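As structure tokens, the structure follows; a few thoughts come after it.
All protein chains but one are shown at their positions in the complex.
Up next is subunit A:
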Amino acid sequence: MDSANGSEEDALWGNDDDGGQWSHQDLPNDVEVLKRIWRNEKSAPEILGYETLLVERVREQIALMEENLAAYAESLDDVMLSLFEMDVNRLMFLLRAYLRVRLSKIEKFALHIMRTAELWDRLSAQEQEYAQKFVDVLSKHMHDSVLGKLEKAYDSMVKQAASSEENDMIVEPQLDTYVFCRSKTAVGSFQLDDKGDETVDLMPNDLYILRYRPVRGLLGTDSIELV
């Protein structure tokens, strides 16, 4: 969101970092943050935490931008108008894409998320409702079409047979897939394996391809980002 200097455009953008300073280099712009969060969510095999505050801020910003756009509609010429409109559209796209990626992961791993408290907490309240409804809808469909016609011992959607010891038909995300990640800070020597065999030196701004499982923790502390 860098626009030219000019008091009209400044007023239109309603800056999101502190008091009117155009210091884009030091403070991460909300748009940049959203882009990064979206990219992380896209590349990660499991669902990551829901960024409530960020989403709230972005939505406020979009509303503000649209208001300003409507207010300034006459005083700016068509080209500028369409540029600002395009910016609003692209921001909306980012937000929608982020929510869509999360929804698709929820749909894929709904049963697993519901039984793992840590993952369940990563969902927003509306997503939790949606996950519950989705599981209900899917299990009703499966029961009506297939499972209802089978014997009692075999009619569970989560267990192969009543004699299975645990719920073995639940899909789990593959945490051992490889992901591209870029390290943001120098973490130094990082152990990839429990046996201590492989260590990787993580220097800032280096690109790596690693298995997802060991770097999960680093993703949480924001020392790396997925590409």
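One rule holds for everything that comes next: a residue touches a chain if its C-beta (ideal position, glycine included) is under 8 Å from a C-beta of that chain, and two chains touch if they have at least 3 such contacts; residues count from 1.
Everything that follows uses one rule, which is that contacts and distances are computed from a predicted model.
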Report the protein name recorded by UniProt for the chain absent from the figure; options are "Cytosolic Fe-S cluster assembly factor NUBP1", "AP-3 complex subunit sigma-2-like", "GINS subunit domain-containing protein" or "Sorting nexin". "GINS subunit domain-containing protein"
For the chain not shown, which residue from A:E85, A:D206 or A:E225 touches it across the whole complex? A:E85
Pick out which of A:Y72, A:W120, A:F134 or A:Y208 touches the chain that's been left out of the picture. A:F134
From the list A:S75, A:S163 or A:T221, which touches the chain that is not on show? A:S163
Since one chain has been left out of the picture, which residues of subunit A touch it in the full complex? 82, 85-86, 89-90, 92-93, 95-97, 99-100, 103, 107, 126-127, 129-130, 133-134, 137-138, 140-142, 144-147, 150, 154, 157, 160-161, 163, 169
